[in-house]
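Only one protein chain is missing from this complex, and each of the others stays in its spot.
Presenting chain A:
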């Protein structure tokens, strides 16, 4: 027996859009954590429901992301990998940025579409063929650590067993033992603050440089430290590159301008892919002029 199409369509429409009721004293982040399993989805819930505030009364029924968010997120992750692997492709990066903006606004189908387009651009872009890996031998020569940072996998052989070690993977081979399975690669950290494209106004120092700017991101399980890279958007030159143990870093004073930053997780399993690039703009804070009352006013 075939279900009439006019009966199926409303069902599909409701299935694509889930709802949730806000509990007592529940924040949007808690709603996001409860319904989506990701507190960062609170911004999307806010956008989906046209909310201007983070405070929502208990009992309010909210639209929450459904399965289309999962699909969009997968498309985004794939696109990030492809675009990252392909190097700098302005078109791919633009589409990826567009996809991320759609995603944050809860427009998941548009996000998937833009992410797929970014991935296609990434695949078409010339891929670097170079290979880079490190080999570290302890002082006693007992163990060897092989880490692949770029290019095709390398083969690690010991005791008649050969294992491929791929990009981002690391393997430690003890003397007299076969190579174990490479450690699970670390996931890229999720940038926190500042928000993408945020304008940061700071008071200039005597040399006209601005700061401080604090970058923050979410911790990654298994990470021992984080490699932060900040570059000028105008010429791509790196202005700050440092490994830190914390999940935030305070940048030194910088000239006014637009900047782009990424962070990688670093651990025994090697280095993660870079996070989604975030941008911020540094501008001098306008000084407030106060004219004293009197004849000069």
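Quick notes
Everything below uses one rule, namely that contacts are C-beta pairs under 8 Å (C-beta built on N, C-alpha and C of every residue); 3 or more make two chains touch, one makes a residue touch a chain; residues count from 1.
Here, contacts and distances are computed from a predicted model.
As stated in its UniProt record, the chain not included in the shown complex is "FecR domain-containing protein", which appears among "Antagonist of KipI", "Phosphate transport system permease protein PstA", "Transketolase, N-terminal section" or "FecR domain-containing protein".
When the whole complex is considered, the residue among A:35, A:49, A:110 or A:144 that touches the unshown chain is A:144. In the complete complex, the hidden chain is touched by one of A:21, A:70 or A:135, namely A:135.
Only one of A:24, A:50 or A:160 touches the absent chain when the whole complex is considered: A:160.
Residue-wise, the contact with the chain that is not shown comes from A:173, picked out of A:173, A:186, A:215 or A:230. For chain A, the residues touching the absent chain in the complete assembly are 129-139, 141-144, 146, 151-152, 154-158, 160, 162, 173-177, 179.
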